[in-house]
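Only one protein chain is missing; all other protein chains are in place.
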Amino acid sequence: MNGSLHQIEVEDRWTLIELLRDHLELTGSKIGCNRGECGSCTVLVDGEPVYSCSTLAVWADGQDVLTVEGLEKDGQLSVLQQAFMEHNAPQCGFCTSGQLMSATALLEENPEPTVDEVRHALAGNLCRCSNYNAIVEAVMDASRTGDA
Amino acid sequence: MKTFTNQNPGTVDEAIGFVRTAREDGHSVSFAGGGTDLLQLVKERVVNRSGQDVPDVLVNLKSLEGVDQVSFNSLGGVAIGGLTTLSNLANNSRISDDYKVLAEAAGQVGTPQIRNVGTLAGNVCQRPWCWYYRNGLPCYKAGGNECFSIVGENQLHAIFGGGPSFIVHPSDVAPALVALDASFNVAGPSGNRVISSSDFFVLPRDDVQHENVLSDEEFLISVDLPAPSNGLKSAYHKVMDRDAWTHALVSAAIVMEMDEEICRSAKIVLGGVAPVPWRVPAAEELLIGNVVTEELARSVGAAAVAGARPLAKNAYKIPLVRGVVARTVLALAATV
Partner (left out) sequence: MAIDPLKTVGHDIPRIDAYERVTGKATYNRDIKLPGMLYARVLRSNVPHANIISIDTSRAEALPGVRAVITHETHQLIYGSGSISGGRQYNDAVKDITRRLRHMFPNPVRFVGQPVAAVAAVNRHVAEEAIQLIEVSYEELPFVLDPEEALQPGAPAIWPDGNMAHDDQNRQEPIGSQSGDIEAGFQQADHIFEDRYTTAFVQDAQMEPRSALAHWEGEKLILHTPTQGVSNCRHDNARDLGIDDHQIQVICKYMGGGFGDKNGSYYFDLIAAMLSKETNVPVMVELSRKDDWLGTHGRWHTVQDYKVGVADDGTVTAIQMNALSGMGPYLRRSGNIGGIDAYGCPNVDRKIYPVHTNRMVSGNFRAPQYPQGYFGIQSFMDNIAYEVGLDPVEFALKNMRKPTEEEPFTNYSLDQCIEQGAEDFGWRERWRSEPGSDPGIIKRGAGMGFAIFNSTVSPSSAIVRVDSSGQYTLFVGVTDIGPGAKTTMSLIAAEALDVGVSDVDIVWGDTDRCPYSIGESGARTTTSTGYAVMQAAIDLKEQIAAKGLPADDEVLIASATPNPSGDGRRRACFGAHFVEVEIDTELGHVGIKKYVAVHESGRILNPLPARDQIRGAVQQGIGQALHEDLLYDVRNGHPLNAGFYGARHITHVDAPEIEVSFIETDDGFGPFGGKTVAEMGIICPPSAVANAIFNATGIRMKDLPITREKMLEALA
């Protein structure tokens, strides 16, 4: 979990998001719909974005999970986090963690995406403030900055 | 969520054993692939297997070894493990080269998060997304005695093959697999059995509670595709009512074998229009032995909707099928 090993006994019915939020005090990931429709709960499992509301905690046994709390390294925000701040990407902020995680996975795999690629990579992350333009601009900015 | 037990089988036999034991103990049980959809059904207490309750036991197939691989054989065919994620399928370059329709279909399921977890088998075997079923109404698919859509909100329902239930099959990859002549390997208590993709799905008039021939103790363990013939071209065209993350209003999986400009064989399988992936042989036949012109493509589109019987609110699917089929046929013929 965010680079450290946790041993914890879970109930079979706990979803991964419940494990994070209720038992590991990682409340940065949010529950927006709890049914795989919105993306607020997106975390990276073995580097890939997944809906943590739609997978069981017990199924994540032995896997590498990265949440928004793991993006800041040694007090340094990630390039994406910095770009999100500068571009006003969070409005209410509730979807932000999920958007950041999907974008993090995208830039890891594809450091120079097109706008269309960003949109498709983030298609599973809804923003009801509908700040879609600003989020895409932030990701595009981070992609160039990250490259430079 | 209700209480349930997760079982991690180490072997196929153990998986089937867990199911059998659970059933013998009077528990309801489901196989779980990626679980992205199954868990929603559990949370919302929608009955997954007809005649059963919300599962007491989940048998987690992800714990099996070797069922999530894509393996090409010496004859040029491929075996795809049922637990292969949709992302891995969509991003597999050889699948994209040889069976484009399948890669495109897998790549258009849901969202990246769903494709990263959701599996081939899970997508093929998912329960209907009819809003009556999903809202817990006691319809045929939930073991009840009625299809609420017939005189209700049937915008998204079947124009072919309906009755007594009018659900549409929700899978994107299923039409692609039927169009590719896939064989389905099914694991069950008495070993594996092989079922042709054309025999796998069942119409409500034959079995109103299920969408396929799987028994409660069977699961789809792998899919075999024959080697692609020379000149094989294929594509999946999905039309949604927003541009991402919905099921198909209408889709077409089309495979054409081209000899220069002449179409030698064709398979056209529609999604979003029938309770099973819906093949349209009359439309296919128009293509065979002919040069694909705009005019021919339009005729093929028109033939694809022959016999459609829309409900009160879904007649729009007819022009949609016509357009999607015509355009995809034309685009395929034009690709080099």
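A and B are the chain letters, set down in written order, and residue numbers restart from 1 in every chain.
In this text, a contact is a pair of C-beta atoms (placed from the backbone, for glycine too) under 8 Å apart; a residue touches a chain by one contact, two chains touch by 3 or more.
The model shown is predicted, which means the values in this text are computed figures rather than measured ones.
Not every partner is drawn; the one left out touches chain B at residues 1-3, 44-45, 131-132, 135, 137, 148, 151-153, 155, 239, 241-246, 249, 313-316, 319-320, 323-324, 327.
Not every partner is drawn; the one left out touches chain A at residues 11, 13, 21, 26-35, 37-38, 40, 67-69, 71-72, 77, 81, 84-86, 88-97, 100, 118-120, 122-136.
Just so it is clear, only the chains that are shown with their structure count from here on.
Contact residues of chain A toward chain B in the complex are 12-13, 15, 34-37, 39, 42, 45, 48-51, 54-56, 58-59, 102, 120-121, 123-124.
Within the complex, the chain B residues that touch chain A are 1-6, 34-37, 39-40, 43-44, 58, 60, 62, 87, 110-114, 116-117, 244-245.
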